[in-house]
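Removed from the display is one protein chain of the complex; every other protein chain stays in position.
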Amino acid sequence: MQYKYERVKIQSNAEVANNIYKLVIECNHEAKPGQFYMLRGWDNELLLGRPISVHDVQDGLTSFLYEVRGKGTKILSTLETGYRIEIFGPHGKGFNTNVKGKVAVVTGGIGIAPMYYTIKALKNAQIDLFAGFRDEVYLIDDLKDFISSSYVATNNGRIGHKGFITDIFNPWEYNLVLCCGPEIMMEKIVRMCRDYKTPVYVSMERHMACGIGACLVCTCKTKDGNKRVCKDGPVFSGEDVFLDA
Amino acid sequence: MQYKYERVKIQSNAEVANNIYKLVIECNHEAKPGQFYMLRGWDNELLLGRPISVHDVQDGLTSFLYEVRGKGTKILSTLETGYRIEIFGPHGKGFNTNVKGKVAVVTGGIGIAPMYYTIKALKNAQIDLFAGFRDEVYLIDDLKDFISSSYVATNNGRIGHKGFITDIFNPWEYNLVLCCGPEIMMEKIVRMCRDYKTPVYVSMERHMACGIGACLVCTCKTKDGNKRVCKDGPVFSGEDVFLDA
Amino acid sequence: MLNVSLCGIELKNPVIAASGTFGFGEEYNNVFDVSKLGGIATKGLTLNKREGNDGLRIYEAESGIMNSVGLQNPGIEEFIKTELPKMKKFNTVIFANLGGGTIEEYLSGIEKLNNSDIDMIELNISCPNVKAGGMAFGIKSNIAYDVVSRVKEIAKKPIMVKLSPNAENIVDMSEKCCKAGADAISLVNTFKAMAIDIYKRKPVFNNTFAGLSGPAIKPIALRMVYEVSRAVDIPVVGMGGITTWQDAIEFIMAGAEAVQVGTANFIKPDICLDIIDGIKSFMVSENIKNLSEIKGTIRGV
Partner (left out) sequence: MLNVSLCGIELKNPVIAASGTFGFGEEYNNVFDVSKLGGIATKGLTLNKREGNDGLRIYEAESGIMNSVGLQNPGIEEFIKTELPKMKKFNTVIFANLGGGTIEEYLSGIEKLNNSDIDMIELNISCPNVKAGGMAFGIKSNIAYDVVSRVKEIAKKPIMVKLSPNAENIVDMSEKCCKAGADAISLVNTFKAMAIDIYKRKPVFNNTFAGLSGPAIKPIALRMVYEVSRAVDIPVVGMGGITTWQDAIEFIMAGAEAVQVGTANFIKPDICLDIIDGIKSFMVSENIKNLSEIKGTIRGV
């Protein structure tokens, strides 16, 4: 059975930045960078699980970094060590990390969540990180050892460039760009890269139900027609999604 | 405002017998014996509160004794010290405890819950307790100081009389009988008492919604027509309910 | 800023306590000041006193409740004599909810209410818990048309017709009621539903069926309110599962002039106040001066 639905124990669940939580669970699947799980920390209060990317896998522990947005992530944020939650996954096709050369990782807000594990897996590449945030900056310090340079932008200029990360991103330098964040930002990056023929992969978000490709609620239009974000993605060629769909 | 809807803190919540829990909350209303609260220990998992009788009131604490039966009481049983629950009450008309002479308190199962506080309030009476249980016997020891004699029956004969409490109850000795338990048992008691013209008061159970007399879902037929258990009761004259309705 | 007007009657805010969940207001006034409400719809009244249904009257479902009260009420005369004077002490609009099994019963009821001190009549053509024929009024548009026309001939109070979601065609139903002269429409009443006790192998309710209400029905109720609001040009009062101020705003944007809150009162007895406060805060933060600015502004496909 490829996907497992399991009850697992919370090892820790702590706020690491304003409204951003890191959840660590006891789970030793071999998830790949860019894959995600459907998480449930409730009985019948909510019906659907919530898709959250793998943030890290280490020593039999899997971690998630999530922003509290609505009811589900709110409930998740209240769960304590020892509590058991249901996880279903790992799902989807992640990032191809078997690449060489100069790689730019471009993120917006919580889009940085899957990139920790991804960057660690990009062992043979030289990585620059471009990370945009609204206000508070997080996770950048933890990534220092794995990257060449990091560029930060905040909307209010609290740290780094004041404005958008797209203002300071330079697509011509890279052999590959990996991108996760708001669609408007990803589309911009894809357009910037096309001008220089730089390949970009983007991680898409859609509301999900089954998480495994059966219900077709998470469709994303691509060059090759409708694709299921949960199964055919969440990582797609940026051009296929934003330019040629 | 006569009824209060409040969030209160749990002081303790422990299993005192198999499947029987005692919940103590911080609350200093002056509830009367036989009154009840609508308790909620959930957000949107369940819609309605659950009616539970006041078990005791002491030193700013109010306690409840409840049996786990379905979803609501199950959730209640998992709540821990410090957690806050919503209480709404106290509701209903309780037992008149300003009585003298020989009083019999007759209970079946968890029907004993409201009787602790009631017996303590019957300061001027001489009380015999007749308590029936399925199997395990609880609370009797705590009541020793307040009563003259106690008679126990268990369905399987584990302790006391094997069979029903109605087998060993003698209605002719008492000036007043207070009764709480399954309807079939209460009806039997009422019929036994009628033969000796002994007045009986019974505490009725009905599924409830508003708890304050507005929605008419908790109706009980009585000699004087439909009565609302939540507001006109839960304590009624046994004859009015079981014989003359 | 919260005030709305319904058939010329001014409500201080758009939140009305729904019929059958709020009695005659007296009990809830022991919990909060019910004069803060836009209005109160009375427990469903019938010409003669009714004892209501036997057996279990309420049962919990997922995010909803099923009820089978069966219109227990003191009868209109007793209402006018005993309950109305107490209600009049509250500073809020009174909707007398009127049910019936026959046209004649409705007409006699109207006559009695005509001379009373109520503000508006909510004509309940949809009670699913009364057997004797009462059901069909709410199901078939042409039967509803007959009742409403006859009622309107004699009514001296504004008539708000309360529709059943079990109607064969809710849009047609509302149009017929409108044509028959209804002054306003309210919807929805409860959905015909059922539960089974699998151990006893029997329906949970003596009447087999019961009415489903609460958050579970909200998405369907909202759709119906939207459809009806677009179909008729008389005011629509929306209800069905409203529990939060966000729900209330959804109904208003769908086209409701005002909303009613029923089942949610059982979740938290003063939830109507939370809803009123929430609407107000939303209006402030979205810079809405009057609810008419957002009423019915949703225009879908």
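For clarity, chains are labelled A, B and C in written order, and residue numbers in each chain start from 1.
We adopt the following convention: a residue touches a chain if its C-beta (ideal position, glycine included) is under 8 Å from a C-beta of that chain, and two chains touch if they have at least 3 such contacts.
What you see is a predicted model; the values in this text were computed from it and never measured.
Visitor: When the whole complex is taken into account, which chains on show are touched by the absent chain?
Guide: A, C
Visitor: Among C:12, C:49 or C:223, which residue is in contact with the omitted chain in the full complex?
Guide: The one listed residue touching the chain not shown is C:223.
Visitor: Which residue among C:13, C:42, C:92 or C:207 touches the omitted chain?
Guide: Spelled out, the listed residue whose C-beta touches the missing chain is C:207.
Visitor: Determine which one of A:10, A:119, A:143 or A:210 touches the chain that has been left out.
Guide: A:210
Visitor: Please pick, from C:3, C:91 or C:169, the residue that touches the omitted chain in the full complex.
Guide: C:169
Visitor: For subunit C, which residues touch the unseen chain?
Guide: Missing-chain contacts on subunit C: residues 61-64, 66, 131, 168-169, 191-196, 198-199, 201-203, 206-209, 212, 215-220, 222-223, 226, 241, 246, 249-250, 253-254, 282, 286, 294, 297-298, 300-301.
Visitor: If you put the missing chain back, which residues of subunit A would it touch?
Guide: Contact residues on subunit A toward the absent chain are 1-5, 44, 46-49, 86, 88, 207-210, 212-219, 225-226, 231.
Definition applied: only the chains that are shown with their structure count from here on.
Visitor: How many angstrom between the C-alpha centroids of subunit C and subunit B?
Guide: 36
Visitor: Could you tell me the distance, in whole angstrom, between the mean C-alpha positions of subunit A and subunit B?
Guide: 55
Visitor: Rounded to the nearest whole Å, what is the centre-to-centre distance of subunit A and subunit C, using the mean of the C-alpha atoms as each centre?
Guide: Their C-alpha centroids are separated by 47 Å.
Visitor: I need the residues of subunit A touching at least two other chains; which ones are they?
Guide: Each of 44 in subunit A touches at least two other chains.
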